[in-house]
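A single protein chain has been removed from this complex, and every other one stays in its place.
Let's look at subunit A:
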Amino acid sequence: MLSRTASSFLRRSATRCMSTEAATAVKLNFCLPQETLYKGASVHSVILPGMGGEYGITANHVPYVSQLKPGVVKILHEEGSADPEKYFVAGGYALTHPDSTTDVICPEAVKLDDIDPSEVAKKYDAARTKFSSATAGSIEQAEAQIEMEITKEMGMAIGVSLN
(Lines give C-alpha, C1' and ligand atoms only; values in the text may rest on other atoms or scores of the structure.)
Protein backbone atom coordinates (compact mmCIF):
# COMPACT_ATOMS: atom_id res chain seq x y z
CA MET A 1 0.00 0.00 0.00
CA LEU A 2 2.77 2.41 0.92
CA SER A 3 4.77 1.55 -2.22
CA ARG A 4 1.69 2.10 -4.44
CA THR A 5 1.10 5.67 -3.18
CA ALA A 6 4.83 6.48 -3.33
CA SER A 7 5.19 5.26 -6.93
CA SER A 8 2.04 7.09 -8.10
CA PHE A 9 3.34 10.29 -6.46
CA LEU A 10 6.67 9.92 -8.26
CA ARG A 11 4.92 9.28 -11.58
CA ARG A 12 2.77 12.40 -11.19
CA SER A 13 5.71 14.63 -10.23
CA ALA A 14 7.76 13.27 -13.14
CA THR A 15 5.07 14.20 -15.68
CA ARG A 16 4.90 17.66 -14.18
CA CYS A 17 8.66 18.18 -14.64
CA MET A 18 9.15 16.64 -18.08
CA SER A 19 7.07 17.21 -21.19
CA THR A 20 6.33 14.16 -23.29
CA GLU A 21 6.78 16.02 -26.59
CA ALA A 22 9.99 17.42 -27.99
CA ALA A 23 10.07 21.20 -28.15
CA THR A 24 10.17 22.76 -31.62
CA ALA A 25 11.47 26.17 -30.62
CA VAL A 26 13.13 27.95 -27.75
CA LYS A 27 10.74 29.92 -25.57
CA LEU A 28 12.70 33.00 -24.62
CA ASN A 29 12.16 35.06 -21.48
CA PHE A 30 14.67 37.92 -21.58
CA CYS A 31 14.25 40.38 -18.74
CA LEU A 32 15.94 43.24 -16.95
CA PRO A 33 14.90 44.61 -13.56
CA GLN A 34 13.31 47.65 -15.23
CA GLU A 35 11.68 46.04 -18.29
CA THR A 36 10.88 42.76 -20.01
CA LEU A 37 12.36 42.49 -23.49
CA TYR A 38 10.84 39.10 -24.38
CA LYS A 39 8.29 36.99 -22.55
CA GLY A 40 7.54 33.54 -23.91
CA ALA A 41 8.70 34.51 -27.40
CA SER A 42 9.22 31.56 -29.71
CA VAL A 43 12.67 31.83 -31.30
CA HIS A 44 14.89 29.47 -33.23
CA SER A 45 18.01 29.92 -31.11
CA VAL A 46 19.82 32.19 -28.67
CA ILE A 47 23.57 32.65 -28.46
CA LEU A 48 24.75 33.65 -24.99
CA PRO A 49 28.09 34.95 -23.65
CA GLY A 50 28.67 32.45 -20.86
CA MET A 51 31.52 32.73 -18.39
CA GLY A 52 33.03 29.58 -19.82
CA GLY A 53 32.62 30.78 -23.40
CA GLU A 54 29.95 31.66 -25.92
CA TYR A 55 27.29 28.99 -26.36
CA GLY A 56 24.05 28.57 -28.27
CA ILE A 57 20.69 27.18 -27.21
CA THR A 58 18.36 25.53 -29.73
CA ALA A 59 15.22 23.47 -29.12
CA ASN A 60 15.76 20.40 -26.93
CA HIS A 61 19.10 21.58 -25.57
CA VAL A 62 20.28 19.90 -22.39
CA PRO A 63 19.14 21.93 -19.34
CA TYR A 64 21.86 24.45 -18.56
CA VAL A 65 22.57 27.20 -16.06
CA SER A 66 25.28 29.70 -16.84
CA GLN A 67 26.57 32.93 -15.42
CA LEU A 68 27.04 35.44 -18.24
CA LYS A 69 30.01 37.68 -18.75
CA PRO A 70 29.65 41.14 -20.34
CA GLY A 71 29.06 40.42 -24.01
CA VAL A 72 26.54 40.10 -26.81
CA VAL A 73 23.32 38.08 -26.68
CA LYS A 74 22.25 37.13 -30.21
CA ILE A 75 18.68 36.05 -30.92
CA LEU A 76 17.94 34.19 -34.14
CA HIS A 77 14.21 34.42 -34.63
CA GLU A 78 14.10 32.11 -37.66
CA GLU A 79 16.39 29.26 -38.67
CA GLY A 80 19.17 30.57 -40.87
CA SER A 81 18.56 34.24 -39.99
CA ALA A 82 21.34 36.21 -41.61
CA ASP A 83 20.88 39.01 -39.13
CA PRO A 84 20.47 38.01 -35.49
CA GLU A 85 19.03 40.55 -33.08
CA LYS A 86 21.89 41.63 -30.82
CA TYR A 87 21.89 43.08 -27.32
CA PHE A 88 24.98 43.95 -25.33
CA VAL A 89 24.50 42.79 -21.74
CA ALA A 90 26.44 43.73 -18.63
CA GLY A 91 26.42 40.20 -17.20
CA GLY A 92 23.69 38.19 -15.53
CA TYR A 93 22.47 34.62 -15.70
CA ALA A 94 20.90 32.33 -18.30
CA LEU A 95 18.89 29.23 -17.42
CA THR A 96 17.66 26.65 -19.93
CA HIS A 97 14.91 24.36 -18.69
CA PRO A 98 14.08 20.81 -19.85
CA ASP A 99 11.17 22.12 -21.96
CA SER A 100 13.50 24.52 -23.86
CA THR A 101 12.30 27.62 -22.04
CA THR A 102 15.32 29.86 -21.67
CA ASP A 103 15.42 32.63 -19.07
CA VAL A 104 18.02 35.33 -19.61
CA ILE A 105 18.22 37.74 -16.69
CA CYS A 106 20.52 40.76 -16.92
CA PRO A 107 20.93 44.01 -15.00
CA GLU A 108 21.19 46.07 -18.21
CA ALA A 109 20.98 45.36 -21.93
CA VAL A 110 21.25 47.76 -24.88
CA LYS A 111 21.18 47.57 -28.65
CA LEU A 112 24.63 47.90 -30.19
CA ASP A 113 23.56 51.12 -31.96
CA ASP A 114 23.14 52.83 -28.60
CA ILE A 115 26.80 52.39 -27.67
CA ASP A 116 28.98 55.48 -28.23
CA PRO A 117 32.36 54.37 -29.71
CA SER A 118 34.29 57.48 -28.65
CA GLU A 119 33.02 57.21 -25.06
CA VAL A 120 34.01 53.55 -24.96
CA ALA A 121 37.55 54.36 -26.09
CA LYS A 122 37.83 57.25 -23.60
CA LYS A 123 36.57 55.12 -20.73
CA TYR A 124 38.95 52.31 -21.61
CA ASP A 125 41.96 54.62 -21.60
CA ALA A 126 40.92 56.21 -18.32
CA ALA A 127 40.40 52.78 -16.75
CA ARG A 128 43.79 51.60 -17.96
CA THR A 129 45.50 54.60 -16.35
CA LYS A 130 43.61 53.99 -13.10
CA PHE A 131 44.57 50.33 -13.20
CA SER A 132 48.28 50.96 -13.50
CA SER A 133 48.27 53.65 -10.80
CA ALA A 134 46.22 51.70 -8.23
CA THR A 135 47.75 49.51 -5.52
CA ALA A 136 47.81 45.84 -6.45
CA GLY A 137 44.87 43.90 -5.02
CA SER A 138 42.91 46.98 -3.96
CA ILE A 139 39.24 47.65 -4.68
CA GLU A 140 40.23 50.60 -6.92
CA GLN A 141 42.32 48.30 -9.06
CA ALA A 142 39.51 45.73 -9.22
CA GLU A 143 37.04 48.44 -10.26
CA ALA A 144 39.46 49.70 -12.92
CA GLN A 145 39.87 46.14 -14.18
CA ILE A 146 36.09 45.70 -14.36
CA GLU A 147 35.82 48.92 -16.38
CA MET A 148 38.61 47.80 -18.69
CA GLU A 149 37.00 44.42 -19.29
CA ILE A 150 33.56 45.70 -20.09
CA THR A 151 34.71 48.57 -22.29
CA LYS A 152 36.99 46.19 -24.16
CA GLU A 153 34.05 43.82 -24.74
CA MET A 154 31.86 46.71 -25.86
CA GLY A 155 34.60 47.81 -28.24
CA MET A 156 34.80 44.32 -29.73
CA ALA A 157 31.02 44.22 -30.13
CA ILE A 158 30.87 47.50 -32.06
CA GLY A 159 34.12 47.04 -33.97
CA VAL A 160 36.45 49.39 -32.10
CA SER A 161 39.73 47.72 -31.23
CA LEU A 162 41.13 48.67 -27.85
CA ASN A 163 44.31 47.57 -26.16
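Throughout what follows, contacts are C-beta pairs under 8 Å (C-beta built on N, C-alpha and C of every residue); 3 or more make two chains touch, one makes a residue touch a chain; residues count from 1.
The criterion applied here is as follows: contacts and distances are computed from a predicted model.
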Protein that the absent chain corresponds to, by UniProt name, given "F-type H+-transporting ATPase subunit epsilon", "ER membrane protein complex subunit 4", "Transcription initiation factor TFIID subunit 14b" or "AP-3 complex subunit beta": "F-type H+-transporting ATPase subunit epsilon"
Chain not shown: contacting residue from A:Val62, A:Ala82 or A:Ile139: A:Ile139
For subunit A, residues in touch with the removed chain: 33-34, 70, 88, 90-92, 107-108, 110-111, 113-116, 119-120, 123, 137-139, 141-143, 145-147, 149-151, 154
